[in-house]
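Starting off with a structure, shown below.
For this depiction, one protein chain was excluded, whereas all remaining protein chains were kept in their positions.
Letters are used for the chains, namely A and B, taken in the order the chains are written, and counting of residues starts over at 1 for each.
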Amino acid sequence: MDALSVANLVSFEDLSGRDVRRILDTAEDMARAIGFDGDAPPIPVAPLDRILGIVFFEPSTRTRLSFESAMLRLGGQTLGFYDAANCSVAKGETLADTIRVMSGYCDILVMRHPLSGAAKVAADAAKVPVINAGDGHREHPTQTLTDLFCIRRELKRLDGLKVGLCGDLKHGRTVHSLAPVLAQMGCEIICISPPELPMPERYMTKIQAASGTRPVETDDLQGTIADLDVLYMTRMQRERFADSAEYDKITGCFVLTPEMMEKGREQLKVLHPLPRIDEIAPEVDEDPRAAYFRQAAGGVPVRMALLALLLRLPEYDVKDKSIGLGKAPRYTEAAPEVVAPKSELQPVPGKGPCRNQQCITTTEPVEPAFVKAEDGPVICAYCEEEQTEH
Amino acid sequence: MDALSVANLVSFEDLSGRDVRRILDTAEDMARAIGFDGDAPPIPVAPLDRILGIVFFEPSTRTRLSFESAMLRLGGQTLGFYDAANCSVAKGETLADTIRVMSGYCDILVMRHPLSGAAKVAADAAKVPVINAGDGHREHPTQTLTDLFCIRRELKRLDGLKVGLCGDLKHGRTVHSLAPVLAQMGCEIICISPPELPMPERYMTKIQAASGTRPVETDDLQGTIADLDVLYMTRMQRERFADSAEYDKITGCFVLTPEMMEKGREQLKVLHPLPRIDEIAPEVDEDPRAAYFRQAAGGVPVRMALLALLLRLPEYDVKDKSIGLGKAPRYTEAAPEVVAPKSELQPVPGKGPCRNQQCITTTEPVEPAFVKAEDGPVICAYCEEEQTEH
Partner (left out) sequence: MDALSVANLVSFEDLSGRDVRRILDTAEDMARAIGFDGDAPPIPVAPLDRILGIVFFEPSTRTRLSFESAMLRLGGQTLGFYDAANCSVAKGETLADTIRVMSGYCDILVMRHPLSGAAKVAADAAKVPVINAGDGHREHPTQTLTDLFCIRRELKRLDGLKVGLCGDLKHGRTVHSLAPVLAQMGCEIICISPPELPMPERYMTKIQAASGTRPVETDDLQGTIADLDVLYMTRMQRERFADSAEYDKITGCFVLTPEMMEKGREQLKVLHPLPRIDEIAPEVDEDPRAAYFRQAAGGVPVRMALLALLLRLPEYDVKDKSIGLGKAPRYTEAAPEVVAPKSELQPVPGKGPCRNQQCITTTEPVEPAFVKAEDGPVICAYCEEEQTEH
C-alpha cells in the first residue's frame, strides 16, 4: 500500500489529488471488506494491535463514534477523552504537552479542538500521526472525504456533475469545504439559498478560481431541482432568525418534500451532512435517491482507509489480514493530480500576534508565524486567517 | 444455533416460551465458557468482529457495564454514548434518525431512553437488532431474564416454587415484570409489603390471570419466610416517605437479618436486583443462601446469550469459536410454550394523540397508533398505555 504524501491530516488542502484518489479507492476496498452494501458475507477482520487515541477538547459524539467504529472495524482499539473538563489542560497544561503524553499511549490520534490552528500545533508536537476532526470554525477534512466518497459511489464519477447546494449557505461549513473541491474536479456549482443566507464572497471566489466560473445563485429550489445530479441540503438553524415566524416563512421554500422530488431526475442524489431537522421531510427517506443515510454510513470505510494509510499498514491488503479484498471499482472521474493546488507559501518575518482571537496562538506558547503566497495576503501559519490592517 | 422468533428484544412479552428457554439454555453454555462457577479453566474466546452500540439517552452505569462485559466476553467490541447531553438529539434530531445513523456504526444496538415506547420506534428505524434496556417506566427485559436465570440455576427449576416478593411492591418495577412470568410458569406468588406500598391492582390482576390464583398479601416477613423457596427483596427508598422516622418505623420489619434467615429453609434463595441500601443486613452476605451477587454476575452470561442469538452467530458452538462448550444442564421446569400469551392485537383506527405524556409519540414524528385485544381496552401501540376516556 503506497503511503500518502502527508504524515498527518491537518487540512484537506494538504492532500494531493493522488492522495484523495488513494483514500477513496482504499475506502472502496474497506467497504467491500465490511460488507457495506450488504451483499457479500464479509471475511472476519483479524485483530490489529494498534490504538487510536481520541483527543476531543469539545464534544462531537457522531464524529467520535464514526472514528471509533472505523478503528474497531480495522481490528484495532480506541481510548481517549471526549471533552476538556477533566483533563490536564484544566490544570494549565499546554496542548503540545497533552499531545506528547497521549502519543505515548496510542499509535495515531484524532483531535477536535475549539481553536483554529490547534491541529497544526498537535501535528507538530505528536510522535504519531494526527487527524484533524475539526479545529475552530473550520470543517474537518474527513467530512469532505466522506462527501466525495458518497457522490462517487452514487453517481460513479466526480467530474462534470451539476451540484446544487441548498439551505443556509452562509453558515454551512460543510459546503464551504466541499464546493471548491468539487469545482476543482470539474463540477458545476449552483447556490440555492434565501437571500439572507448566501454563500460568502470568500467561498464564491474560491469556487470561481477553481472552476473558472462564478456559481449561479438562486432562491428557487423548486425551479432548479430538475437540472441537478446532486442536491446537497444543509441545516437551517432556527436560532439564526429573529423569530420563529420569520424562520418558518423563509425556510418553507427550502424544505425538500416528496412533491419536489417528483421534479428531480432519476439519477438525482440527495445528500445532507446530518443531523437534519425540518429541511427534509421524513417521507423523502423512502425515496431511493435519498442518499444521506448511506452518506453517513460511508464515513466508516472512509475513516478506515485514512487510518490504514496513515498507520502505513503495509500488509493490509494481503490475505492474512483479511481486509482489502481485491481492487476498487472503475470510476470515470477525471482525477486532477492536485485537488486544490496551494501556491508555494513564503514565510513573512516580524509580525505581531495573530489578529484572530480564536487562533491557537492566543493560548499556546508557540511563536506566531505568518506566510504569504505570491500576490496573496499575509495569513497566519496556524489558523490561516488573513492579517489585514486594522 | 436456532434463531429466536424475534429480531429485536423490545418487550419481554414478545418472547415465546421457546425463546426464553433457548436464551436461558444458551446462557448456561456461556456461563460454562467463561468459567462462571470458577471450577473449569475457560477456553480462550476468539475475537469476534461485531460491534455493540450503546445508545443510552439517560445514564444507567450498571446496565451499561453488564452489556459491555457480555459483548467483550463474546470477543466483540463496544462503542456508544451514555447520556443525551452531547449527541445530535440535543440539536433536534429525531430518535429514528439517530438510530439509523448508529446502525451504520454497529452490528447490534442496546438502548435506554426516558420515554415509553422509544424502544419500538428504535426497532422500527434500525437496520440492526435493537435490545431494550429500559424505556420510560417499564422494566427492561434483560433484568427479567437475569432473574429467571438466577432462580433456575439456584433451584434447578422454575415451576412450582413459592416466591415471596418483599419490600416496596408499589414502585418496584423489577417485581412488576417478574411476578406475572413466574406465575405463568407455575410458581405461587406471595406479596410481602407494608400496607402503604402494596402490589398495584394492575399487576395483581396480571398475576391472577397467569396463575389462576390471586396472590396472598401480607406484611409479616418474619412469619412467611419459613415457607419460601425464593425471597425476592426490593429497595425501599427513603425519599418515598414523609420523614426519616416514618421510614425507619415502616421499613424496620422488612429488613432481612441473620436472625430472620434462621427461620428460612435450607433451599431458600434470597435475590435482590441491587443496589441494596438498608433492606438486607451486610451480615446476610456470608449466608450461602444469599444469591444476589451471583444474580448480578449472571447478567453477563444472559446478555452474552441474547447478543449471540440476536446476532445469529451460527457457528458459535463449534470448536474454532471456542465458546458454547457442550450442552446446557437438565432442568425440571415445565416450560410453557408461550410465557405470556398475547391475544392477537387488532389495529384501532382514528384515535387522537396518546394520553400518556411520557409516550415517545409526544416528541417523535410518528403517527400515533392504537391496538386492542378482543374484549381488551384500547392501548397505544408504542407505550401500551390504556386509552381510557378522560
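Basically, contacts are C-beta pairs under 8 Å (C-beta built on N, C-alpha and C of every residue); 3 or more make two chains touch, one makes a residue touch a chain.
Since the model is a prediction, treat every value here as computed from it, not as a measurement.
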Query = Which listed residue, B:D14, B:E28, B:E68 or B:E384, touches the chain dropped from view?
reply = B:E68
Request  = Could I get the residues of chain A that touch the absent chain, sorted low to high?
outcome  = 47, 49, 51, 53, 77, 79-81, 86-88, 91-94, 96-98, 100-106, 365
Task = Spell out, residue by residue, where the missing chain touches chain B.
result = 42, 44-47, 59-62, 65-66, 68-69, 72-73, 75, 78, 82-83, 274-277, 282, 293, 296-297, 299-300
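Everything that follows uses one rule, which is that only the chains that are shown with their structure count from here on.
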Task = For chain A and chain B, let me know how many angstrom lie between their CA-based centres, rounded off.
result = 42
